[in-house]
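Following this message is one structure expressed as structure tokens.
The complex appears here minus one protein chain, its other protein chains still in place.
When the chains are written out, they are named A and B in that same order, and each has its own residue count from 1.
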Amino acid sequence: MRDINPRRLAGWTTANTLIVVVALFPVLWLISLSLKDPTTVADGRLLPAKWTFDNYNGIFDQSIFTDALRNSLGIAAIATVIAVVLAAFAAYAIARLEFPGKRVVLLASLAIAMFPPISVVGPLYDLWRNIGLYDTWPGLIIPYMTFALPLAIFVMSSFFREIPWELEQAAQVDGATPMQAFQKVILPLAAPGFFTTAILVFIFAWNDFVFAQSLTSTSAAQTVPAAIASFPGASQFTAPTGSIAAAAVIVTIPIVILVLFFQRRIVAGLTAGAVKG
Amino acid sequence: MRLVTASLSTVIVVLALAACGGSSSSGKTATINVWAGTQPGGSFQDAAKQCSASSNGAYTIKFNALANNPDAQRQSLVRRLAAKDSSIDIVGMDVVWTAEFAEAGWIKPFPTAVADRVRTGMLQGPVQTATYKGRLYGAPGNSNTQLLWYRKDLVSRPADTWDGLIKQASALPKAGRFEIAGAAAENTTVWFNALVASAGGKILSGPRTPNFGPPVQEAVRVMGELADSKAADPSLAQQKEDQNRLAFQSGQAAFMVNWPFVYPSIKTAAEGGDKTAKQVLDNLGWMPYPRVNANEPAKGPIGGFNWGVSSYGKHKAQAFAAAACLASARSQKIYLDKDGLAPTISAIYDDKKTQGIYPFYGLIRKGLETGAPRPSTPAYSDVSLAIYSTLSPTSNAAKPNALDELRKNIKTALSPKGVL
Partner (left out) sequence: MSTSASAAGPVATRGTEGAAAESGPPKRKALTERARAERKLGWMLVAPAALVMIAVTGYPILYAIYLSLQRSDLRFPNDTAFVGLSNYIAILGSSRWWTDLFHTVLLTAITVSIELVLGMMLALVMHRAIFGRGLVRTTALIPYGIVTVVAAFAWRLAFSQAEGGFVPKALGLSTDPLNSTIGIWITAILAEVWKTTPFMALLLLAGLALVSDELHEAAKVDGATAWQRFWRITVPLMKPAILVALLFRTLDAFRIFDTVFILSNSGVNRNVETVSVLSYNTLLTRLNLGLGSALSVLVFVCVALLAAVYIALLGKDTIASGTGAE
């Protein structure tokens, strides 16, 4: 290790600390709010004056939150699987094959990435209500996988481009069938790409609010973001601050875990492989 | 006798329908899905259970909870009703939705026999809110009106009129706030409508005809008075009813115009050890809704919920019977007991128990007898939006162009173009 100039060290420490604090502060505030006793929730203090787990118990007592969690998990998972599969096919073709219309597909997916979801929400509501998909899982899965495809294709094709395809040919030279070569050589190399894409798509679907708010109403299909936004308070006239904070904390935990364990992959995926950690 | 006949006819109708087939649930017992905001004491669920039990197997009510504020409830319900959702049988409708839901064909009018039975013994105001084009579209399950709450230790005798109250509050050396909900939401329309009615007028004289005469001008003036006075809460433009209650309960206000939920809320806080709340509770007084003109009694707001029957449910006959039961005297006693909701049936107010638990209920009944419902129009949500987007923040009412803005916005709301 070179000698580190103490001023530089101090400078970087400050920068790092600042970033960590700013990034985490809102989350810590939510945790603090969620632990506050309902009678003191409006007191405006940074740390709770009285601690209680009542808010957490409360949100798990009502089925609205647990149903929303179930919906979020199921819908995001299914949308992820479908999007990753479709994107894998497309990305493979884009990365490996020559065919006319390649640019068109890329431009189209770029266009979709820039598309305002709000412009689609109205017609989708009208369509769904006429064919009975309003407030159903497919009703959300379809827009989710569609709007996740550009990101998925982008990340997957950059992963596919990194794979040394000559290995496949080398395996075939060694006597493997094309299928075997693909399975034993290429797939393991492509697996991280699948995985990262799946994580990013899952985060996208888990996060969405516009579609969930517009195309669902009840515990049949309402996901967590929409459920939190319409949390009932204790009565018609009270604000559900503590419950919202508790639900917010719960729903952030999977994300924190994902980010903690897969930070390298996520950064690699989003920077198209430019940064490998 | 009428009750027996009505019950028998209902049972016969139900049996006949069941015999004709078409019940998707096992046997003859239909599952009736009720969707409404939940009450903290669970009274709706209790009433639902009791009605199911006494229906002799005709129906079982399943209670489904909606979000807690009427705006969110409406948002959720209208999208599903427009999607012809058959999993809704009965809706708990805020009193202002009747015209909109009826006109859109989302709810069905009550059959005459059931309607007559429901209306028997009910107070005028609530029944009006459930009526559209002469037919009854909802069974009024509970009602609500606002009172003037005041601190006896700060003001020995509150004035009768808004102007008087504002003066009294402003003159107090401290804790002289006048709490009222001024957020840009339904609460502002409630206030405005009550003012217009108390001044002797109506906002609309027909489903699409607005009035802008002296009563409307007077209402706008009063709102501006309060917003500009020393007595106004600094957060007036952001406050909803519960924030008013919290401010009053923490001793900052001398007056508050609010629904009666504040009484059990303050009581709970006081019993929970909040000393200021206890002091407020011990000195709590109540008066009828403030007047606009000194010699004309006020016409307070009418709130509450009506039970409507969806057009898309599969068991309409049972649904009407269930809705009627949910609005029956027995159910209303449960709502009163567990959640302090004001009954719509006059006789219940004579009950000594009622008056013991809620000492101000005489004022409530009077308020419901004389109160003014908000305008009955299918475009109600647009009209309300026009009103509260103009008059909130309340200080807008004090501006010279307030009336013109109001006129313009209400007219746009009523035109077939719709409003942004």
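Keep in mind that, in the parts below, a residue touches a chain if its C-beta (ideal position, glycine included) is under 8 Å from a C-beta of that chain, and two chains touch if they have at least 3 such contacts.
Keep in mind that what you see is a predicted model, and the values were worked out from it rather than measured.
A.B. asks: Specify the residue from the set A:Ala170, A:Ala191 or A:Val259 that touches the hidden chain.
C.D. replies: The single option touching the absent chain is A:Val259.
A.B. asks: Can you work out which residue in A:Ala77, A:Ala176, A:Ala220 or A:Ala272 touches the chain that's missing from view?
C.D. replies: Within the whole complex, the residue contacting the unshown chain is A:Ala272.
A.B. asks: Touching the absent chain: which residues on chain B qualify?
C.D. replies: The missing chain touches chain B at positions 71-72, 75, 78-79, 82, 100, 103-105, 183-185, 234-235, 237-239, 243, 378-379, 381-382, 385, 389, 416-420.
A.B. asks: Which chain A residues would touch the chain omitted from the figure, given the whole complex?
C.D. replies: Per the touch rule, chain A residues meeting the hidden chain are 4, 8-9, 12, 15-16, 19-20, 22-24, 26-27, 29-30, 33, 36, 41-46, 86-87, 89-90, 92-94, 97-127, 142-143, 145-146, 149-150, 153-154, 157-158, 161, 203, 206-207, 209-210, 213-214, 224-225, 228-230, 239, 241, 244-245, 248, 251-252, 255-256, 258-260, 263-264, 266-267, 270-272, 274-275, 277.
The criterion applied here is as follows: only the chains that are shown with their structure count from here on.
A.B. asks: Using Cα averages as centroids, what's the distance between chain A and chain B in whole Å?
C.D. replies: Averaging C-alpha atoms per chain gives centres 41 Å apart.
A.B. asks: Using the touch rule from the top, collect the residues of chain B that touch chain A in their complex.
C.D. replies: That would be residues 37-40, 64-70, 72, 76-77, 79-80, 82-85, 240-242, 245-246, 259, 261, 265, 269, 272, 274 of chain B.
A.B. asks: Which part of chain A faces chain B closely enough to touch in the complex?
C.D. replies: Per the touch definition, chain A meets chain B at residues 39, 42, 62, 64, 125, 128-129, 132, 134-135, 217-218, 230-240.
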